[in-house]
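Sharing a structure here in structure tokens format.
All protein chains but one are shown in place.
Every chain is named by a letter (A, B and C) in the order it is written, and numbering of its residues begins at 1.
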Amino acid sequence: MNGKYIDEINVGDYEVFQKTVSESDVYLYAGITGDFNPVHVNDVTAKKSMFNGRIAHGMLTAGFISTVLGTLLPGPGTIYRDQTLSFKKPVYFGDTITAKVTVIKIIIEKNIIHCETVCFNQNDEVVVTGIAKVMPPKKMES
Amino acid sequence: MNGKYIDEINVGDYEVFQKTVSESDVYLYAGITGDFNPVHVNDVTAKKSMFNGRIAHGMLTAGFISTVLGTLLPGPGTIYRDQTLSFKKPVYFGDTITAKVTVIKIIIEKNIIHCETVCFNQNDEVVVTGIAKVMPPKKMES
Amino acid sequence: MNGKYIDEINVGDYEVFQKTVSESDVYLYAGITGDFNPVHVNDVTAKKSMFNGRIAHGMLTAGFISTVLGTLLPGPGTIYRDQTLSFKKPVYFGDTITAKVTVIKIIIEKNIIHCETVCFNQNDEVVVTGIAKVMPPKKMES
Partner (left out) sequence: MNGKYIDEINVGDYEVFQKTVSESDVYLYAGITGDFNPVHVNDVTAKKSMFNGRIAHGMLTAGFISTVLGTLLPGPGTIYRDQTLSFKKPVYFGDTITAKVTVIKIIIEKNIIHCETVCFNQNDEVVVTGIAKVMPPKKMES
């Protein structure tokens, strides 16, 4: 059940998570967060907007980055410290998103790694990009 | 149904959203994002972790910031550009979170505002902090 | 799969539906309807209110009346015409609610029945009361 220790991680390592974003994902997310911005839940208003239809919450897509960090690389036991996010393009209902986390820097003495975090859609268009700083799980003292 | 235009916004303006985070919020969020990190959904493992119990996903809490930006300040029509996030403390099931967004800089010529974004719990402990850059809705050309 | 025809229904007939209302019911309901009134989802604010804690949405409880009408009496095929509702007492998380629908009037020529609709809690306290007017399913012409 444990993620990777920092000495098991190398610059260039990466993992991905993929999911097709559904209307029900967006509706449940709105229900959890209270973000009923019409561009997410009002088809009539959203069609008149610059997006020309309902889109997913940017933070929902960004959540897929946390999925990679917390379940794959480094995985369980990781402590999430910092994340920067730039929202580049809208995610529409039915888009298939890949969240890719790539290790770009390892600071052994602080037990911190830096990762490039990118989400792109089925057309290889970047929708979210940023940098994560996380602490991999620590070995128990013996 | 429209949010505030940039000329209706002043440095120091703020809005808040508040919610008690429930087990069901965290479980639904795990189901949407696929982030089944045991610290969120495995009570046995989480009790043995440094957190001493299950905690909410940091990105779930961060989502409340988007709720304020997209529904209150500036509100509907806002375009989310950038967000930095630092996760300071865990959020436990039953914690009542306040997300507060305060305008700190207004760049009229680019139609961009910068906001301090802070989430704190019922004990006034900061759990998430960061900066958002958003574009308020634009007036239609006549 | 069909409900009762009007000639199979008698004044005094009744059916009930029972459920313990959970935090997750209330949270999902808030998420569907957008009703994030703090008295439902903010434990800190709700504890300071006259209710002294979070309560279910009155309309959620009222929904159990529709459950009886649409699945038991008259059952599938019923057309819901009118409902009056008086909210008498709050429903707290963990309360077990019984919705009881009793036929009080039958208007054969209009294919309409009137029902007394009452919801009460585990202490037999009435929480919602009202009158429903519904059209039972009609026999197919032969």
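We adopt the following convention: contacts are C-beta pairs under 8 Å (C-beta built on N, C-alpha and C of every residue); 3 or more make two chains touch, one makes a residue touch a chain.
This structure is a prediction, so every number in the text was calculated from the model and none was measured.
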> For the full complex, which residue in C:Phe64, C:Phe93 or C:Phe120 touches the chain that was left out?
Replying inline: C:Phe64
> Of the residues A:Val16, A:Val41, A:Ile112 or A:Ile131, which one touches the chain left out of the display?
Replying inline: A:Val41
> At which residues does chain A meet the chain that is not included here?
Replying inline: 22-24, 27-28, 36, 38, 41-45, 54
> Footprint of the hidden chain on chain C, which residues?
Replying inline: 1, 17, 19, 25, 28-29, 31-40, 45, 49, 57-60, 62-67, 70-71, 76-78, 80-87
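What we mean here is this: only the chains that are shown with their structure count from here on.
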> Any idea how many Å lie between the Cα centroids of chain B and chain C?
Replying inline: 35
>> Can you list every residue of chain A that touches 2 or more other chains, as numbers and ranges?
In response: 28, 31-32, 34, 36
